[in-house]
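I have a structure I would like to understand better, so I am pasting it below and will then ask my questions one at a time.
With one protein chain removed, the remaining protein chains of the complex are shown where they sit.
Just so it is clear, A, B and C label the chains in written order, and each chain counts residues from 1 on its own.
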Amino acid sequence: MVTPLLDDDQVDKQGLERLVEHLIKGRVHGIFVLGTTGEAPSLSYTVRQEVIQLTCNQSNGRLPVVVGITDCAPSESLKLAEWAAQSGASAVVAAPPYYFGMDQAELVSYYQKLADRSPLPVYLYNMPSHTKINISLQTVQILAQHPNIIGLKDSSGNAVYFNAVLHALKEDPSFGILVGPEEMMASAVLMGGHGGVNGGANMFPSLYVDLYHAALNKDCDKVAELQGYIMEISRRIYCAGNNGGGYLQGLKAALAFLGICSGHVASPLRNFNDEETTRIKEHLCYFKERNFVG
Amino acid sequence: MVTPLLDDDQVDKQGLERLVEHLIKGRVHGIFVLGTTGEAPSLSYTVRQEVIQLTCNQSNGRLPVVVGITDCAPSESLKLAEWAAQSGASAVVAAPPYYFGMDQAELVSYYQKLADRSPLPVYLYNMPSHTKINISLQTVQILAQHPNIIGLKDSSGNAVYFNAVLHALKEDPSFGILVGPEEMMASAVLMGGHGGVNGGANMFPSLYVDLYHAALNKDCDKVAELQGYIMEISRRIYCAGNNGGGYLQGLKAALAFLGICSGHVASPLRNFNDEETTRIKEHLCYFKERNFVG
Amino acid sequence: MVTPLLDDDQVDKQGLERLVEHLIKGRVHGIFVLGTTGEAPSLSYTVRQEVIQLTCNQSNGRLPVVVGITDCAPSESLKLAEWAAQSGASAVVAAPPYYFGMDQAELVSYYQKLADRSPLPVYLYNMPSHTKINISLQTVQILAQHPNIIGLKDSSGNAVYFNAVLHALKEDPSFGILVGPEEMMASAVLMGGHGGVNGGANMFPSLYVDLYHAALNKDCDKVAELQGYIMEISRRIYCAGNNGGGYLQGLKAALAFLGICSGHVASPLRNFNDEETTRIKEHLCYFKERNFVG
Partner (left out) sequence: MVTPLLDDDQVDKQGLERLVEHLIKGRVHGIFVLGTTGEAPSLSYTVRQEVIQLTCNQSNGRLPVVVGITDCAPSESLKLAEWAAQSGASAVVAAPPYYFGMDQAELVSYYQKLADRSPLPVYLYNMPSHTKINISLQTVQILAQHPNIIGLKDSSGNAVYFNAVLHALKEDPSFGILVGPEEMMASAVLMGGHGGVNGGANMFPSLYVDLYHAALNKDCDKVAELQGYIMEISRRIYCAGNNGGGYLQGLKAALAFLGICSGHVASPLRNFNDEETTRIKEHLCYFKERNFVG
């Protein structure tokens, strides 16, 4: 879930409430707040706490809320985990600390201490492009044995790695293996992955839910059809920026045009300029014509 | 196809002939020599020419031979392409020059000039871990319009990229999109990819051919079964090195134990030590017991 | 300045006071707390505030205190800047936000907003190995024009970059250009750099002050002599870890043996094991014999 913002330090509360309802109506199986798409590292702790509480209150037990607690300071991560537990969240997600370079032994130790002390079960979050470290297969295998570590969200985009994790842990079906990039969600589920945590579901949740079920049911024709739309979203919305980037900006601009929430992107990322925003607006017509909203 | 070597500068001719027969018996649809698995950059030009000629002679038109011509000097690449054409090869494969950093415009220009002058049709070869540059989606789209560029082999391991290429070029089915890493071959074909160029097929060609057909036929149960073996090969043979690496060393050591060809790996890569070689031998029992050879 | 810690969440107050006195006695020209060597990203905000206050109180105006406010959330950086101002610090230092990838335009905008709102003057902090982004020469030139941006600390280790910054800004001597890695401090000052912010000064402050003055006075013989000791510190203390890393662990272990402060390194980094600690102890004899302490 994106974090709807009026400005860098102010949550768009009504937008957030609308977004939660939009997701629930779209039949998603859970809500993940304060991940990369949620811009968590750019947000103050006050804002992060507010997002947790508002989301838990609005969803009100209708589906699990999972909370990103990634931070370079372990004690700040744990404070967020405690706040999440008190607010009624179901689990937390933690990427590796991302300032100091670490080795895999330090990573194992880091996660073990975090999981020992977290009041909620922990998902590992592999995001090497942002954290500079890959959670190695061996590290995942060691950590999967910890009773309070219940899964992995892999956003590496690396299918060799993802399939290796799936294979290594196939005897342990309680360990959830989720994929980040939506462009590979269908193939990940076809190969045995347990689901996706996909940013585009903020816009069109039922499309992603349908694609997930098609892949789960090995309905390859349906997968091919829906995958085409996912790739169009990627091409038209995420790659609309003038300088290569723009996934988050495109996504939030689209959410604003869809009337779901404010499109503000928190500093240090820049907001789209008029030309880029106009492009998003035009591209959205493609999806509106196909009745995707909702 | 690996390059069977007696030592750094001497081809294992009989091993090469046995390997070609082994592959043909395993029903592969083509042979790719002098790629990364073929250790081409480590081989003298004399050895490379010999490998081209021996492979073309031995296969003798029974299946297409595709030749890697990757080189930092365009004129050396073209000499290899001419040699390949004269020897009876069907196509060539070229990764980007890998010493100087280039931008995408330079990459487009490089491939256009190469394709203009190549006597054989050209496959692009995306291998960013080794060449330091990713052939961007946009660059692939531009180059796909060149009449002498007929496809892409993607060894990035990045499923987001691979699926984006598939989607962008789906109106042009004559442009072949092949995947390098065997651990993601099945999912790539399930999503519409045209095939795999997989190192493990040197050992067990029919296994990879069967997996390809299972994926092509959307037989997801069969895919799941065979994928399991592919992942075991990856785990037992490619990851057997003491220091993380070892794909090529493991593969060649296995081929030696299978009696197919010499296991020598060309400098600058080191050969496995006794402990590592023994591990390969033990792991091979797993596959022999399952009657994979052939 | 390192952050003396009893454990991950508890400042070694007496150690911190001893360390401040040790530095002042060593004639350093200022104290920089909560940088990379200060492990700031690993510390809770409570601990960071405590470090600021204790250092300012202990130094009590005898020399300027400069405070690292690097954070991925701009509003958290500003809270630290305000705390620093209230505590009596002289300036703040900020590395780029280090989670999201940014371009140089976003970096310029980030720093401009930060400097607009910071109650204390701001030093840029270039640390690409940790932040994944280099503050380009052009970006430094643009930002140097901001009235509240007063200098750059460059920890890239890249002498080409450092000399280019020196050259580009030589008409603006009020813009301070400091170098991080002590192994290149002398050459940086010889070439016109304004000083060093060197971790080893925690142990032997007067050695670094003497080297700085030798370089400032173009006393190349003295530089050569003292540079030799700096390199021995690098070789014996910073490279003592079993697996390549260990700068911070070596430095803090040495400070403990010197009786200055606790040697605890905050999670996620690991503390040295017994073998590594013993090595530090032995290596310290080399420096003690040469009467470096102090």
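Rule of thumb we're sticking to: contacts are C-beta pairs under 8 Å (C-beta built on N, C-alpha and C of every residue); 3 or more make two chains touch, one makes a residue touch a chain.
Values in this document were obtained by computation on a predicted structure and should not be read as measured data.
Peer 1: Given that one chain is not shown, what are the shown chains it touches?
Peer 2: B, C
Peer 1: Which of B:P41, B:P64, B:G88 or B:G176 sits in contact with the chain that's absent?
Peer 2: Going through B:P41, B:P64, B:G88 or B:G176 one by one, B:P41 is the residue touching the chain not shown.
Peer 1: Decide which residue listed in B:R62, B:K132 or B:R290 touches the omitted chain of the complex.
Peer 2: Considering all chains, including the one not shown, the answer is B:K132.
Peer 1: If I consider the whole complex, including the chain that's not displayed, which of B:L107, B:L124, B:A240 or B:C261 touches that chain?
Peer 2: B:L107
Peer 1: So that we can see where the missing chain sits, which residues of chain C does it touch?
Peer 2: 157-164, 167-168, 170, 181, 183-184, 186-188, 190-192, 218, 220, 223-224, 227-228, 231-232, 234-235
Peer 1: To test your reading of the contact rule: which positions on chain B touch the chain that is missing from view?
Peer 2: Within chain B, the residues touching the omitted chain are 8-9, 36, 39, 41-45, 72-76, 79, 96-103, 105-107, 109-110, 113, 129-132, 243, 245, 267-270.
The definition used in the following text is that only the chains that are shown with their structure count from here on.
Peer 1: Could you name the chain whose CA centroid falls nearest to the centroid of all protein CA atoms?
Peer 2: If one averages C-alpha positions chain by chain, the most central is A.
Peer 1: Find the geometric centre of each of chain B and chain C from their Cα atoms only, then give the gap between the two centres in Å, rounded to an integer.
Peer 2: Distance between chain centres, rounded to whole Å: 48 Å.
Peer 1: Once you find the CA centre of chain A and the CA centre of chain C, what distance in Å lies between them?
Peer 2: 35
Peer 1: Can you list the chain B residues in contact with two or more other chains?
Peer 2: Residues of chain B touching two or more partner chains: there are none.
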